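Here it is, the structure, as structure tokens.
Only one protein chain is missing from this complex, and each of the others stays in its spot.
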Amino acid sequence: MIDKRVAHVDAALEGLEDGMTVLFGGFGLCGIPENTIAAVRSRGTKNLTCICNNAGVDGFGLGLLLETRQIKKMISSYVGENEEFERQMLSGELDVELIPQGTLAERCRAAGSGIPAFYTPAGYGTEVAEGKEIRVFHGKPHILEHAFDASFAFVKAWKGDASGNLVFKGTARNFNPLMAMAGKITVAEVEELVPVGALDPNNIHVPGIFVHRIFQGDRYEKRIENRTVRKRN
Amino acid sequence: MIDKRVAHVDAALEGLEDGMTVLFGGFGLCGIPENTIAAVRSRGTKNLTCICNNAGVDGFGLGLLLETRQIKKMISSYVGENEEFERQMLSGELDVELIPQGTLAERCRAAGSGIPAFYTPAGYGTEVAEGKEIRVFHGKPHILEHAFDASFAFVKAWKGDASGNLVFKGTARNFNPLMAMAGKITVAEVEELVPVGALDPNNIHVPGIFVHRIFQGDRYEKRIENRTVRKRN
Amino acid sequence: MALDKNGIAQRIAQELRDGWYVNLGIGIPTLVANYIPEGIAIEFQSENGILGMGPFPWEGEEDPDLINAGKQTITALPGAAYFDSAMSFGMIRAKKVQLTVLGAMEVSEYGDIANWKIPGKMVKGMGGAMDLVASAENIIVAMQHTNPRGESKLLSACTLPITGVRCVKKIVTDLAVLAIDQERGFVLLERAPGVSVEEIIAKTAGKIVMDGPVPEMFLPYSAS
Partner (left out) sequence: MALDKNGIAQRIAQELRDGWYVNLGIGIPTLVANYIPEGIAIEFQSENGILGMGPFPWEGEEDPDLINAGKQTITALPGAAYFDSAMSFGMIRAKKVQLTVLGAMEVSEYGDIANWKIPGKMVKGMGGAMDLVASAENIIVAMQHTNPRGESKLLSACTLPITGVRCVKKIVTDLAVLAIDQERGFVLLERAPGVSVEEIIAKTAGKIVMDGPVPEMFLPYSAS
């Protein structure tokens, strides 16, 4: 068993440098690596290009790194719900690249699968396709898209073990497994670090080979962005 | 809940016609759809193009359909261990296309993911690359490969439910999930059909949306090709 | 009388067929789930990674690890499955989802759709919309017939940056049901109760055609 455990989140960030491209798992505030985001903020690493489906909200998620101007560029599919983000974007302090969500997911998966490029129909005929190769397959135009190239991936799982195997819960899975596959160095924080052998090998979402550093996070807030409920009578 | 159950394997094969291209899950004899293979044999469907990593052995697996000359062409990565196969191939009765195993897997995954084509390094510089587009990414040549286009996928899972969700055991997973995703009509046979709700939604290997017909198989032989053991003292 | 949001959702729900997997966008499309015809089985997919999405949770039972693509807390029905975003968009691109319902700012008479960007305004992004419209074979747009300034949202050509080309199959607005015919433009199929063909034509900027008399929609529930 290859032991991927690091004692503390700071050790997990060793080698993270200004100007790097990094992946952050999560969809909205669901399944985001809360401890890692806080540690990146403390570390003060600057000029990051962040690939993340969303950009957090004011004061939480990646919003924390926007506050401190640590992010130079965001590559996302949807970035609403964040005033500081909007301010930085409109003032030109922050560079933003918006790409279709499925393409974002597939570019992560491609990076983690040794597929340098693939064709997708998403965005054909739109400004997303500008400057990109178009090719027709089965009568339908497709765009050539490329795998991401990121130095670090920061993901959050529900459970994990010392060998780096990860398991996710509910829709907190989202981009996390794909980004875990895509990082040159993948850092996984887990709600619960379980003993090796405790996870069913049939039900591992990310095999440990993709994970380089793992630690148990603490004090998860798990904020809900849009609380919708049925009223009890 | 959309109910995918069919009462019997014969109903699961409705629409299977001579000359179709079909996917068969399994690696060697591990995880093969035994009941479905037997039913295809009984049905007598001819001139099939079979995409399967291997071609079974004499008298078992796809060997059963070779015996009855129901297969016109095999698309596989490895086809040893089968005398009847060898005879038909050398006599020219059977057409054989050999492709790298990872490319075979990825072409299934692409079909089930709406990716018409992708680049892979596998086979560059070999006869596998002949006639195919070569493109260099990051200084390394890659081959353009296309998604499969198959009418039926026949897979075998460990457990499944009426809504078509599938779970696999051990290395009997192999190509099964990918082929399940790739079929225009996907037929899943399972060792155990469990009540809807009995499978943990976190641990579904193939979501039911990919499965069109499901039934519980019986009398699984699960032959072992290469029995290797440690002797007890 | 023009339909309200629930009326639009209710009319769209009549398009559902037994055994369909359906992806509902944010806004009016979400309401479609409230009007599933009896006797048919439908499963809802949300592109952040769930099949078998159920209703909102009871108060106090919200799970932050269980949301839909609109980031709303949801529940999962028996037989549900969770998966990652690559598999989610894989099934979308592979056309395993039979119906996609989404909102729009503009639709052209060729079925182009614009729903993600207004030049000069803060752009939030396309989310999964471009993947959905580029992939789905059956796209219904749910929207108001005109914008708040009273201008038609059904145009000869979109003026806003588009989300997808020639992809919309049908449009249900507060005034009408229209199909897209690549040769002929908007085909007026049904009118909202009490709304005249003349009003619909007046409020449709794109080319509009009819195949004979245009019936009123049939809305079994009250359209309020």
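Some observations on this one:
For clarity, chains are labelled A, B and C in written order, and residue numbers in each chain start from 1.
Keep this in mind: a contact is a pair of C-beta atoms (placed from the backbone, for glycine too) under 8 Å apart; a residue touches a chain by one contact, two chains touch by 3 or more.
In this text the structure is predicted, and so the values were computed from the model without any measurement.
Hidden chain, full complex: it touches shown chains A, B.
Among A:31, A:112, A:125 or A:170, only A:112 touches the chain left out of the display.
The residue touching the chain not shown here, chosen from B:36, B:70, B:174 or B:202, is B:174.
The omitted chain makes contact with subunit B at the following residues, 27-31, 53, 76-80, 86, 89-90, 98, 100-106, 108-109, 120-128, 158, 168-178, 205, 222-232.
Although one chain is not shown, part of subunit A still touches it, namely residues 1-3, 109, 111-115, 161-163, 165, 181, 196-197, 201-202, 204, 207-210.
Heads up, the rule we're going with is that only the chains that are shown with their structure count from here on.
When you average the Cα atoms of each chain and compare centres, the chain farthest from subunit A turns out to be B. Spacing of subunit A relative to subunit C, judged by their CA centroids, is 29 angstrom. The distance from the centre of subunit A to the centre of subunit B, each centre being the mean of the chain's C-alpha atoms, comes to 33 Å. The geometric centre of subunit B is 36 Å away from that of subunit C, both derived from CA atoms. Under the contact definition stated at the top, the residues of subunit C that touch 2 or more other chains are 50, 76, 82-83, 86, 89-90, 92-93, 135.
Residue positions of subunit A touching 2 or more other chains: 106, 120-121, 168-170, 173.
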